[in-house]
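Note that this complex is displayed minus one protein chain, with the remaining chains in position.
On to subunit A.
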Amino acid sequence: MIKAENLIRKFGSLVAVNDISFEVKEGENLILLGTSGCGKTTTLRMINRLIEPDSGTVFIDGVDVRTRQPEELRRGIGYVLQNHGLFPHYTVAENIAIVPRLLKWQPTDIRKRADELFHKLNLDPVLADKYPAALSGGQQQRVGLARSLMVNPPVLLMDEPFGALDNLTRISIRKEFKALDELVKKTVIMVTHDVQEAFEMGDRICLMDQGQIKQIGTPEELLFYPANDFVADFFKEQRLQLELKSVLVCELLPEYSDRTVSVWERMEQLLQRDVPEGSAIEDLMSAFSAYKKQ
């Protein structure tokens, strides 16, 4: 779906992105993870040509993006920013209608699609006529996402989409986004510096440092088979929690039917019950430690 080949980009004497290549399959969520200044945002912005690479090529569906007119290219790619980037002088309804209007949609179609997304994103319809300044941070971010999803683009680029939110809001919105059917089908590339976020949202993680990829793989691969010391050190502090989140219950207990629930989520479920099922937790934990010893 998306393929980056040998991307290099310099800003003055600084090499922001130094020979990066990766591939994202259709429907996959790839997380560009790293500390600030590692080149992850530059990499993201080269995909929709907000930044042009000095050398290297980005292909979308096999087509070199440089052969496409930049505005037309961007209209077909959803784009979500950290500070939502909503137009302060447009109402919520007008904000989410921007791309459809650029694509000359009929007003009735815009209205229909907006209603649908409002519903899916748990946005109160009365917000449609409000200006962004009147919305809470969480609402603004939902509107930002709704705006990027309006024309149902196959590819979505997200640059620290939860970065400006407080911790509690961030966690709950993240869960909501993850469960959203619109996002499940999409090819998503998301930039973040938050390790927890990367593990929760990503099918694969691309860990970057100083403009280069240190390792690219599934969360489990990065945790259990780090390619180098940098990768191992990077997750050291939150290791246990990450492991619990990245291992699925079905991998430990073959009889467990739901194949999407992680050990972490299963523990949360069990602990929330009024009468804790002590043995269930103990079984899970011992299976987990056995799994780790393999």
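The definition used in the following text is that contacts are C-beta pairs under 8 Å (C-beta built on N, C-alpha and C of every residue); 3 or more make two chains touch, one makes a residue touch a chain; residues count from 1.
The definition used in the following text is that contacts and distances are computed from a predicted model.
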Exercise. Which listed name, "L-lactate dehydrogenase complex protein LldF", "Osmoprotectant transport system permease protein", "NADH-quinone oxidoreductase subunit H" or "Urea ABC transporter", is the one UniProt assigns to the chain that has been left out?
Worked result: "Osmoprotectant transport system permease protein"
For this session: Identify the residue among A:H89, A:K236 or A:R273 that touches the chain left out of the display.
Result: A:H89
Exercise. Touching the left-out chain: which of A:V15, A:I98 or A:A287?
Worked result: A:I98
Exercise. Given the full complex, what residues of subunit A touch the hidden partner chain?
Worked result: 48, 50, 70-76, 79, 81-90, 94, 98-99, 102, 147-148, 157
